[in-house]
Structure formats: structure tokens, C-alpha cells
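The complex appears here without one of its protein chains, the remainder shown in place.
When the chains are written out, they are named A, B and C in that same order, and each has its own residue count from 1.
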Amino acid sequence: MNLLRIAGLNLDIHGTPILRDVSLSVDPGQIVGVIGESGSGKSMTAFAVMQLLPNGSAATGRVTLSGHEMLELPERALCKLRGNEVGMVFQEPMTALNPIRSIGQQVAETILIHEDVPKSEAMARAREALNRVELPEDRFPLTRYPHELSGGQRQRVVIAMAIALRPKLLIADEPTTALDVTTQAQILALLTRLVREDGMGMLMITHDLAVVSGMADEIVIMQNGRVVESGPAATLFETMQHPYSKALLAASGHVPDRVDRDGGAPLLEVRGVVRDYRLPRKTLFGAPVVIHAVKGVSFTLERGESLGLVGESGCGKSTLTRAILGLEEVQEGSIRLDGEPVFTGHTANRAVRRRMQVVFQDPYGSFNPRHRVSRLVTEPFHLLDTPPTGAEREAAIDEALISVGLTPADKEKYIHEFSGGQRQRIAIARALIIKPDLIILDEAVSALDVQVRAQILDLLADLSARFGLTYLFISHDLSVVRSITDRVLVMKSGEIVEEGPTERVFDAPRHAYTQELIAAAPKLPEGVA
Amino acid sequence: APKTDITVGQQLEPPHLDPTSAAAGAIDAVVYSNIFEGLTRFASDGSVIPGLATSWDISGDGLEYTFHLAEGVKFHDGTDFDAEDVKFSLDRARAEDSANAQKGLFSSIASVDVVDPMTVKVTLSAPNGMFLFNMAWGDAVIVAPESIETIKTDPIGTGAFKFSNWVQGDRIEIEKNPDYWGTPAKLDKVTFKYISDPTAAFAAMMAEDVDVFGPFPAPENLPQFDVDPRFKVLVGSTEGETILAINNREAPFDNVKVREAVAHAINRQEIIDGAMFGYGTPIGTHFAPHNPDYVDLTSLSNYDPELSKKLLAEAGVPEGFQFKMTLPPPSYARRGGEIIAAQLRAVGLDPQIENVEWAQWLESTFKGHDFGMTIVSHTEPMDIGIYANPDYYFGYDNPDFQKLMSDLNLETDAAVRSDMLKQAQEMIAKDFVNGFLFQLALTTVANAKVEGLWLNAPTQAADMTSVYWTE
Amino acid sequence: MLRYTLKRLVSLAISLAIASVVIFLAIEILPGDPAANMLGVNAQEDTLAALRDQLGLNGTPWERYSSWIGGMLTGDFGTSYTYRTPVAEMLGERLWISLPLALYALTMSTLIAFPAGIWAASKRGSVADVTVMGVTQIGVAIPNFWFAMLMVLVFAINLRWFSAGGFAGWDAGFFAAMKSLTLPAIALALPQASILARVMRSSLLDTLSEDFVRTARAKGLTRRQALWRHALRNALIPVLTIIGMQFSFLIAGAIIIENVFFLPGLGRMIFQAISSRDLIVVESAVMLLVFGVIVVNFAVEIAYALVDPRLRAR
Partner (left out) sequence: MADPRTNIRPKAVDWRLWRQVFASRSLAIGLVLTLIFAGAALISLVWAPYDITQMNIANKIKPPSGAHWLGTDHFGRDILSMIMVGARTSIAVAIVAVGIGMAAGVPLGLWAAARKGSLLDEVIMRANDLVFAFPSLLIAIMITATFGPSAINAIIAIGIFNIPVFARITRSGALTLWQRDFILAARVAGKGSARISVEHILPNVTNLLIVQGTIQFSLGILAEAGLSYVGLGAQPPTPSWGRMLADSQTMISFAPHMALFPGMAILLTVLGLNLMGDGLRDLFDPKLRRGRT
């Protein structure tokens, strides 16, 4: 008998169809991976199992969890099952914990809710659960509060809560999306271990094909609220039929066509850059705390080159970007573009700044929602001494939009009328409009779905070929960096630990940290792409 | 048995309890005749009767007053009252550094001499027909030298009641003086409760939280008390001539024609009806209608807006003009002001109303003379003399009138005085110094079973000495 | 926690110092002569000068400021110009009415607002929610002095359940005293309770939509349990802010209500002192109020830290 069996599940929210005829099953000890693009209904499927659907939801069909018909059970009975028979881990570890209760209390609560045991016993078992998720007692006493933990550690607490009662089924909804690669690898390993140890069934939701391909027994692919393909992980990649599945797979391993370049003249020279942040005094009379975000970074970027910068969250990538862009002054070192310093004295050099542009990570946050596209993309004109006006300006806008694959008609629209991928195209158009020499891409594709990401990568490769652009490509996603850069820098805690041609670094990493990073990155099985 | 305690509601709380060093009428309202007594005192009808002085002799030239004091009088602290106390009190009031608000009352005194413990001789520098009257004021009461340090918070007098307790902002309690030298009080305890808000006063009265409220601040509520058998309404008269004071110094009000125009633009009856709900006697000059010397001059300034417009045209201001009208807090001023302003607007004048607190009124209107018109009730008894002071706030400067007043002061013959007073009334009425509106009524609301209250207010007092409950 | 407290204390002291200067300056420019006000229309100039000297109204502003502050620091708030009694004593007496009234109203409003707000939030969109929201909208919009007038009309004049106003005094017994504070407290509490209920509801709705509530539900907590154990304490922070603000408002802002019910409270004393230009009383009383507000805010901030461990760390 299946542990979980979803059959013909339909879900409407306020009359809008969300899920249509979703069927899947999970057996004890089995890991079922659910993948699909954003909005395809993965999370809603999970919530339907938990019966924690949003207000206004109407579900039909069958959801059977170890013999219980979840859609028919009264709320009281459901509460008995949640946390006991089925545990759930969520995507966002930073907000999934109650900030004002200690981690011990929160883990013990799972036990106290379901079992009539004394508090001390519950605490002891909470301790045990935390030990199992590798939060040892000496460093993580029960009295810690969530804000004292890192993202990965918080996610472990959430997992501890979910497994404290050794439920039969564990649902993990994108449990690692918000985490670093290395942390992601640890969490995935931890989940796999727990499932194996307890013989739990697990429903693992993710948008990253590579993540599930490494750990799932069974894979379910969803699109627009429907299951389009499912089958054993071992064989699915070969046997898949549905065009969407194929496209997804193709996009996941996509490598844009790039024209190889010979080394050119140095464009950007970064020499011994140091950037410290002085935090406000924590105590009244104590010394101010200084954070060394960037500690003496040097590198050279050649004209026409695409340079990658990888490293985990907080290592100083964005800080370095801001320094290069002349948004913040550095304490030590120099940054020169074509020999011209970015800063002269304490003021940023306009002549240099107009030759650099940037594309940010968040396609939703990088535009003022109240301006039309025409105004958005022309914002960099502010850097010019004599910005084009009238017809000349219109022509420049049209050209920029066309070059990123949009139409001139789009300039009259507002940003909310575009999808994430289109927005990122507009961001690139904004960067292109003053014809810069250097474009910095700070996690420019990290927030996009795989298919969209593939398109944008193609666009970037194409633009670089056409306009001879130079890229500084910042990302924590190694496969992306590998596919689009000529050379790569590996950064750790504000320092560059390794540098070299992309192929060489990925194939034969020298620094231990690089090795760790590459080992941690989830990979699609050999030869499928 | 009838109740022996009473709660009296009043609007204004006294700042302290020394009647001889502040102008506040609220002080007299508590202490006058209840706690402190003077040589003479006012009766409810305004006549001057013996107080601590049981009798007196006046020398032929009117310069020497010999007062014979009551026997067996003791202050509340147990000390004896004698001629030394009288001398001390009068000398203190007229001294150089005196803080007496009515120092003028004592200005004619040349010396005070103790003849024997029960006799005092007061010598005047010039005859003063008002002297016995002056000695009846609350500012002229006799105080004990031993208690002077703490008099403001712990008043020690000779009256039928003793001060017992003060909860600031709320109430003052006085209790019967068992050792009183005269007719003892009928009540054991009187509580003065301070309720400044007229609505609250109405509510408190209706809820029978207070037994007597006088003067009751909201005339509009009186009919309701009248028809309610639980209560009675006493309508008497005060010494308050309510006038529309005009700044005589300021052009164009320095022109008598303009002032006359103002006088004819005012409809007194409408003001009395609208602001006082009918309570009040129209006056045509600055004199109390209940006074035997009163002359009815209201027809001089009858309501005639057409005449008013004509006069304005004659005075050269046919288009009217703008001026400031300051209104102090009492409702006669605030409401009356609104009505008068509307009436003046009807003849083309343009008053700008400014509601002020008393403090501001004193500062800017009374002392600073920064006003065009204002409304105020002059509650001092027999105060026509203020028109002889050219520096007074309304700035009436008429040498003839000033001479008349100084002659009056020296005159002691009653018939001649009466004639002079009538002449004075006419003089200011014909000069249209101010708009003379009405005599403020004293409206007291009381529990129907309370007797012995003052009907009129010759001075601001709540004389409780003969008040009692009937069954 | 100690350092957090210390830091807050320093900024508290600075705020108070600035406030004292502002108050002093404001009083300086207030027109009107207290001496003239006391002596009335027939006062003579020399009498006035004598009195002004007696009151200490002569001297440079700096001298007067420093003697005022110096006095306040040593607990000597000066002597009232009009009443000639120590201001500290007067303040103390008035506080014995204002403070209990404020606490009474606050207790009342909290006791109404918490259940109403929680109930409305937990039944979002239901008839109960709509009713609570509708009633509180009216409660917020109603001018409280008007409401007080209506209450006096109904409960004191017509029904005669309560006395129309005044304060029975604590020596008349606890219940008599509280009874005389009841109508004023209701008038004060009504708008406060409405605001508080609304804040409680919206804050609770906000926290109920937080991820950690979903986590709690996934653990098997019922909706109610999730609300009481997880959402409520987190929702309390904005509610605490409002309670802090209301408390200070209730002490100082009750002037109008104190007038309607002729309560001899602090607000009315200041109001009267302003109109009689008893400046020393105004100065000291306003300072006391500002002090109260700042201290209450301080207490609220400390309370935050107790509720929220994240602040303790800072």
C-alpha cells in the first residue's frame, strides 16, 4: 500500500483553477521529487496533503495518507496527523521560525502537542532531534533563539521539528532554494540520511532538476497545475516523452553558444581593494565593530572577456560590485577602468561611471513600478553630459529594446505588465542604452526559471558577440558561471582564493574551498543534457 | 430632623482665602460674613448694617468715626478680638506695601487710633460719604495679626463658620463656629463645590449632588428648575451693570456720534432674551436699577437702527469700519457679544470677535487698552466713580464729570448726594460713553427646602449664616 | 539587556533636558501677567510690583530657568502663584485622580479591546469581524466629549445611576471613588478601546500570515493554538506601542473629559493654571507629563525587549 496517494486532485482557489487531475504516490522509504516552473502548483499540492490550503480553496479528488482520507477528515483529526504522521519543511528558513521562542521550545512543541508527556521529557527529545539534524548540544543549546542562527542552521531546526515524532511522510517544499550551495548539499544529505534511517517517505519539491536527479527515486514533473510526466528517476531522463519535460531538461543543462576570444587589452584593473564596514557601536562604550567585507582583492578584466565571480552568500561579491561601480568608496586599493580611476578624490568619476552598467538579481525590485519602460531604460542617460532628446532618444530606446528581443511598442508599458524574464531583458536594455564597455551582472539569472534563464544566457552571449561587451558575471550558481564565462574568480570571506580559466578551475580545482564548492553543486546525471 | 449640612455649588474656585489681598470675588463668596466680618456689613438688600462695630458716632465735620466694638468676640483660633485688631487690619490694608486689591477704599483714612479695647477712632483726611459703605466690603474685613502668615490657606476670622478643609480643584468645607458671638449659624457644615462648567452645574443640580447653586451660570436651564418641584429659582439682582464698553480714546469711537450710533444699533431686549434667556433688567446708564437714586434713561438709547445709520453717516463713517471686540469667558459676554456683533453688522459696522481668557482680557483689554469694544459686568457696588478716571480702560475723559465725582465724595448730605448721582447718571448716558445693556440678575437655584438664602448680591457673597433646611 | 537599558536611559535624559528648555521658552512667551490676574481690575501699580517681586517674576530668564530646574531636581517644584501652596503637593493631589482614572480607562479599554481584536482576527471576514470593525469605526469617530455629554444626559440626569460628575474622594471609600470615575473612564476608554481593538486585529492578522504560523500549523497545532501560542505574543509589539501612547494621552489628554465631569484632575489644573497664568504650575505640570510620557515610552521599549529576544541582543 502506498504511504501517500494522490488521485485526481483538483483545486480551485476563489474559483480559479490551480490544480487539475494531479495524481502521484509515495511509498515508505521512497523519495519522490516534484519539479516544475514557478507557479506550476507544486506547493499547492503539498498544502493539499497537509490540508493547509489558503482561504477560498476547494479541493476535490482523493488524498490518502496512510489510510486516512485527508480531504474528508475533520479539522481535529487533521491536527492529530500533522506533525505526527506527516511533517513539513518550508522554503524560507529565515521566517519559518517564531522569532521570540527558543528553538528548544519550538521543537518540543511538536512533541507536546501530540503526546501527553512532561515538559522535561519533551525537551530531552527535542534535544535528541536537534542532535540528529547535526546541531550538537555544546554549540546549540535549546535556549538559543532563531536570530542567533544562520539560514542553514535554522533550516535544520525546522527539519528537527518536522522529524521529531518520526513521521511516516516528510514534505520538503524547496528546502534549500534560499541556501548556499555548500549548505544546500549538507541539507540534502541530511534529509536523505533521515529518510533512509527512519524509512520515511519524502515528497521533495524543487525547481532544480539537478537537485532531485541526485536523490529522488521517483520524479514527477508539473506544469500549469498538471502532472505532465512521472517515472523512476533512474530512467525518466531517457524515457521522457512530454515536450515540456524535454524542454525543461534541455534548459537545465543549457550552454549558450559563445564565440571564443583572444585575450585583449586590460579594461578593468582592481588592485588591493579593501572595504570595511563600521557597524554602529553595539554597546555604549565598546569599540565599534568592523566588518571586513572585502580584504585586498586584485584582478584584471580584459576587454571582451567574460569573467565569473563565484562564492557563497556574504563573501563580499556585491560589496565589490558596488565599489567597482563607484557607488561606495573603498578604504584601500584602486579600481581603474582603462587606466582611469573610478574615484578621483572622494567623488566618483562620471566619465568612468558612464562606461559601466549593471544588471541586478531581482527582476521585480530593480524597476520603479511607477515609471514607463521608456523612462526606466533611459535612466542611465543621466550620466551623459548631453543626453539625446526627441527622436534621437526614441531611436535609442527602440534600438535597446530590439536588441534584447523586445519590441518598441513595449516602451509605453509599465513594468508590472512583464514577466520576470522580460523584466530581466529590460534591465539589460537599460544597461545597454549608453553603450557601456563593461556590464556587471550581479546574480542576473539566479531568480529566473530554468527555461527563462537559458534564454537570457543566450541573449547575453549574443550581445557580447555583437557589441564586444565585457562581462563581470557574479553568481553562486556554478553551472551558470561555467556556461558563460571565460575565466573565473573564486571568492571566500572577502578574498579571492582561486583564479583561472573556467574549464581549468571546474575540472581541476586547486584550492580546497573551490573543490568543496564544486563537489557540493548538484549535477544532472552524466550524459543526459 | 432637617438636614444640617449643605452643599453649595459655585463656578469659580478661589485662588486662596485672604479677601484682603486679592480681587477674586470667589474668595468673598466663601469667606464674606461666613468666616470674616468687617466693622460694617451688607444686608441682602444692599443696605449697610452694623458688623463687628455695633454702633458708631460721626463727628460733625464728618472726619472722625468712633466705632464701638461688639463684646465677647473671639477669633476662631481662640484669641480675643479687640480694637488693636481693627487698627492692625486697617493699617495693613492702607500700608505702602499692601497687596490689597481695593486700596482705594482706605485712601481717605488719615489715622486709626485705639481709644480703649472696645473703641476705635478712625480719622479721615476729608469727609467721605461712602466711608461706612466702604468698610462693609470684603476687602475691609478684620483679620488677626497672629494668623496673617497662614491666612491664605487657613483663614482665621470671627464669623459664624470656621474653615475646615480644602480639596483644591474640588471643594472647600466650613463648619459651624460654636463660640460665635452673635446669632449662631443654623447649619453645622457648608461645602462649597467648584463646578466651572455650566452643563456640569446643571447636571450636578439635577442629580442633587449640590443643594444650592448661586449664581447659576446657565439661565437657559432655569425654566427646567422652575417647573421641577424639587427646586426653586431665586431671581434677584446683583450690582453688576453689564456694559458694552467702548474704547473712547480710539477713533472713530472718540466721536460721540459714533457712540450714539452704537447705542441705537443695540436691541437690549434681544440681548437679554438671547443671551440671558430673559433674566436681567435693561439699564440706560451705569447704575443699579434697585438703587433708590436710579434714573431710567433707557429711552435715550432706544433701538433704532435707521437713526444709527444716519448718525454714522453724519459722523463721516457711513460705510462702517472694522474693530476688535474682545469677549471674556462668561456667557453674558460670549453670547451677548455674538448677538451684539450681529446687530452692529446690521448697521454696517464690522466687529471682529476675539474670545479671551480673563488673564488675557486684563492684560490686553483692561491694561493694554487694545480693543474697540468689550463686554463686561461691573459688579462692584456704587462704582459710577470709575467714569471719573480718564486712565480707566474705556478712557472716558470729561472734566465736568470728574469734578462732579470729587464733589460727591465730599458731600455727606443725603438729598444733595442723590441729586448729584442722578446728574452723573445722565451725564454719562448722554455722552454715550458705553453701551449700557442690563443689570445682571442673580439667579440662584436651590433645593426647595432650603431657606434663608440671599436674594440679591450687594456684594459677591454666599452668606450662609441664616440658611436652614425646612422639613 | 543592561546595556540596552543604559543606552535608552541616556537618550531619555537628553530628551528630558530638551523638553524642559522647550517648555520654559513656551511659557516665557505666554502673554499675561500672573500678578495682574490675581489682583484684578482695581489693583494699583505699586501693589502689582510688590506682588511680582514676591512671586519671583523678576530676574533674567536664565536665572529663572536654572532655579526652576534646580528646584525640580531636588523635588521642589516651586509654589503656585495663585494658590500659594507647593506645586508638588498640588500635583500629587491631582495625580491621585488622574492616574487612577487613566489606569481605570486603560484597563477598561484593554479588557474590551483584546478579546474583541482577537475575536475579530480569528474570525476574519465573518459577521463577528464585520460587527467588531463597524463598532470600532464608530468608536474611533465619535468625539468623546460629545459621548460624555450624552452619557451624562442618560445615566446621570435621566436614570440617575451615577452622579453627574465630581470626585467623591478616596476617603469616601474605594467603591464610591471608583463609581465617580466610571463614566469619565468609559468616555475616555471608548475611543481608546476602539483603536486598540483595531490595532490588535490588524497586527494579529499580520502575524497570522507569517511563515512561522504556517510552520506551527504544520506541527499539528490547531488554528486557535497557533494563534494563542505563536501569533499573539508577536502581535503584541505594535499593541504595546499604542498602549504606551494611550497611557500618556489618558493622563494629559483628559482635560476635556475632566471638564465635562468636573473632575479635579491634572489636565484641568493645567488648563486653569494657563488661564490664570499660574506659570510655575503650568511649567512643572507639563514637565511632569512629558516626563511621564517619556518614561512610559521607555518602559514600553523595555517591555519590547522582554517580548522580543532580538532586541535584547542589540
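FYI, contacts are C-beta pairs under 8 Å (C-beta built on N, C-alpha and C of every residue); 3 or more make two chains touch, one makes a residue touch a chain.
Everything quoted here is computed from the prediction, not taken from an experiment.
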| item | value |
| --- | --- |
| Chains in view touching the one left out | A, B, C |
| Given B:Gln168, B:Asn221, B:Ser377 or B:Asn434, the one touching the chain that is not displayed | B:Asn221 |
| Of C:Ile29, C:Leu73 or C:Val127, the residue in touch with the unshown chain | C:Ile29 |
| Selected residue (touches chain absent from view) among A:Ser366, A:Thr485 or A:Thr514 | A:Ser366 |
| Residues in chain C touching the chain absent from view | 11, 14-15, 18-19, 22, 26-27, 29-32, 124-125, 137-138, 140-143, 145-146, 149-150, 153, 157, 205, 208-209, 214, 217, 245, 248-249, 251-253, 255-256, 259, 267, 270-271, 274-275, 282, 286, 289-290, 293-294, 297 |
| Missing-partner contacts on chain B, residue numbers | 197-199, 202, 206, 218, 220-221, 223-224, 270, 273-274, 329, 334-335, 337-339, 341-342, 345, 353-357, 360 |
| Absent-chain interface as seen on chain A, which is shown | 47, 52-56, 280, 325, 327, 348, 350, 353-354, 356-358, 360-362, 364-370, 379-383, 414-416, 427, 430 |
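Assume only the chains that are shown with their structure count from here on.
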| item | value |
| --- | --- |
| Farthest chain relative to chain B (centres taken as mean CA coordinates) | A |
| Between chain B and chain C, centroid-to-centroid distance (C-alpha), Å | 40 |
| Chain centre separation in whole Å, for chain B relative to chain A (CA means) | 87 |
| Whole-Å gap separating chain A and chain C, where each centre is the average of the chain's CA atoms | 50 |
| Per-residue overlap in chain C, given as positions that touch at least 2 other chains | none |
| Chain C - residues contacting chain A, complex | 3, 6-7, 10, 125, 210-212, 214-223, 225, 229-230, 233-234, 307-310, 313-314 |
| Contact set on chain B toward chain C in their complex | 15-16, 22-24, 96-104, 152-153, 167-170, 193-197, 199-200, 203-204, 206-207, 209, 357-360, 362-364, 366-367, 380 |
| Sites on chain C touched by chain B in the complex | 31-34, 36-44, 46-47, 50-51, 54, 82-85, 90, 93-94, 149, 152, 156-157, 160, 163-167, 169, 259-262, 264-265, 268-269, 272, 274-277 |
